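One chain of protein is taken out of this complex; the other chains stay put.
Lettered A and B in written order, each chain numbered from 1.
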Amino acid sequence: MGNFIINRLLFSVPLLLTISFFSFILINLSPMNPAEVVLQAQGVPVITDELIAETNTKLGLDQPFLIRYIHWFLACMQLDFGISYVTGQPVWSLLGPAFLNTFKLTFVSVIAIIALSIGLGVICALREGKRLDKSVRGVSFFLTSMPSYWLAALLVWYFSVHLDLLPTSGMDSYQSYVLPVTVITINYAGIYFRIVRSSMLSNLNEDYVLYGKACGLSEKIITLHILRNSLQVAVSVFCLAIPTIFGSTVVVENLFAWPGLGTLSVKSILSRDFPIIQAYVLILAAAFVLFNIASDILNAAMNPKLRTGL
Amino acid sequence: MKFFLNVLKDKLAALSLCIIVVTVSVGIFAPLFAPHDPEEVHMELRFASLSWEYLLGNDHLGRCILSRLIYGIRPSVLWVFVALVLSVSFGAFLGFIAGYFRGKTDAFVMRVCDVMLSFPGYVMTLALIGILGVGLENILIAFVLSKWAWFARIIRTSVMQVAESDYIKFSKALGVSDIKIMVKHIVPVALPDIAVISSSSFGSMMLQISGFSFLGLGIQAPNAEWGMMLNEAREVMFSRPEFMLAPGLAIILVVSAVNFLSDALQVALDPKLMISKHKLQGLARASAANLQGKEVA
Partner (left out) sequence: MMNLLEVANLKIWDRSTGKVIVSNSSFQVKQGSCLAIVGESGSGKSVTCRAVMRLNQAGLLESGDILFNGENLTRLSEKEMRKRRGKNLCLIMQNGMRAFDPSCVVGVHLKETLAAHFGWSSGEITAKMKHAMESVMLKNPIELMNKYPHQLSGGMLQRVMIALAIVLEPDIMIADEPTTALDTISQYEVIAQFIRLRERMGCSMIFISHDLGVVRKIADEVLVMKDGEIVESGTTQAIFSAAEHEYTRYLVSTKLALNQHFKRIMGGVHVDPR
């Protein structure tokens, strides 16, 4: 088990390095000259070649590619992602709080998603083919086909404008969480609900369930066994849900003016603030890799076949 | 072919296919179906309600909403489909090579896929838009570049399963050429799998692209696109929420149809899924992989 974790972590090092390299060249592939962007953002009226050269030196852009990468990488390791082209603030001072805000939103949403999809998945699997199962599946199917921003707009219109119950935007109190979390949950719970349900169903037909019944075990005990086995599958999927949702709150954040990574990244894209985009990509990819590892480890810990074989 | 005919026996699946076919043909022949020019501004008709002349009313610039909806099919559905086809073909090509020849080629392709897939879908797309700049073409390019790895990986798995089967080994032992085996034996078996995964990501791709347009990262005014129309409607959402309806329902209808068809395909494939039912571990991986493609907008 210990070896497995170490192996997995060691294996991720080259992957993380590749990712960082990738994030770095990504920005260098841009057709726009960064110096120009900086000057434009600073409102310099006439951009001359000298000014560009001067800015290049200031930003260290005149050095060879590999040197710049190494400098950048070492700085990144200390959370120094450079300075925003637009506002001139350090990137981390913008990204850090945004990261935290998005994390809060994701965390609450993921909990809601897990609770909803496990609850419904288990109930529907136990009542397979009955009316409840069919209607839950139908509704979830419909909701996954709905654009989140449309759903969000409907909810805002009804709860905030019509009933005046909840705030339309921002992140001021716990009430601000209600609408964004609802939208994310409704959009994603359908997918995870289906996974839990089908995993439960495939377990229901296993031989061990039949043998358990043949030995006279109660429904409750048998259901617990089925749950235990189905949730093994679900846990690894839920682990991946965290980074997936983390990376896809963009639309919802922008809609509700949530001061998180999604809002920040879209703003940066529109103003071509490359250092922020770069750091955003790097941080999210790294988080994704780490969560992947966590999911593998958790999965191994729960599955005796893997655990004892390690 | 028989497989696809079987799918259509399901009435809802047939209906879904009808919806898709109608949408696509209306989109292709948009000038024939649209009653007006989608970009023609009539300031005197701002926010006009439904009329015989303008069946779905007029928007904030007095443009015909129905015509905009019809022209919007092109970027919202047709171009997404083109991006999907490109991405799937590229992924399928690499997946085939990796899954069939294995060895070093496979290892290399899969490592590249690993790197590509370690960027969550949205982040990758956003990063590429960030570099290439705002616009529909750039979003589509970003989609092709960020999705192929996922297709490659799934197609590789399905090709590998076939390639390891006895009859392929037998053909190989008989000295049948690799290309012939691929074309005659592997492609027909892997094709339904490819149909299922590409159709299941088609829906979410449409949602994502309209989402990006909604954020103002996609197609630029005055072009019509469903997400864009919703974005315009959002500005008057509090006073005239009814403007959200038409484009929103159009998206829901088409995406549901696509999702439904993809589900029907999957159900038709079920006997095959049942065989590997006991590979729980495999199931976990498959569903995790499935999720990557199933990001919702």
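Assume a contact is a pair of C-beta atoms (placed from the backbone, for glycine too) under 8 Å apart; a residue touches a chain by one contact, two chains touch by 3 or more.
Quick caveat, the model's predicted, so the values are computed rather than measured.
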Displayed chains contacting the withheld chain: A
Sole contact to the chain not displayed, among A:Leu10, A:Leu29, A:Leu163 or A:Cys215: A:Cys215
From A:Ser23, A:Ser84, A:Thr182 or A:Asn229, residue that would touch the chain that is not displayed: A:Asn229
Interface with the undisplayed chain - residues on subunit A: 205-208, 210-218, 221, 225, 228-229, 232, 302-305, 308
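Here is the rule we use: only the chains that are shown with their structure count from here on.
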Between subunit A and subunit B, centroid-to-centroid distance (C-alpha), Å: 21
Partner subunit B, residues of subunit A touching it in the complex: 15, 18-19, 22-23, 26-27, 29-32, 141-142, 144-150, 153-154, 156-157, 161, 187-188, 191, 195, 199, 202, 205-206, 229, 232-233, 236-237, 240-241, 243-244, 246-248, 250-251, 254, 265-266, 268-270, 272, 274, 277, 280-281, 284-285, 288-289, 292, 295, 299, 303, 306
Touching residues on subunit B, where the partner in the complex is subunit A: 114-115, 118-124, 126-134, 203, 207, 210-211, 214-217, 227, 230, 234, 237-238, 241, 244, 248, 251-252, 255-256, 259-260, 263, 277-278, 280-281, 283-284, 287-288, 291-292, 294-297
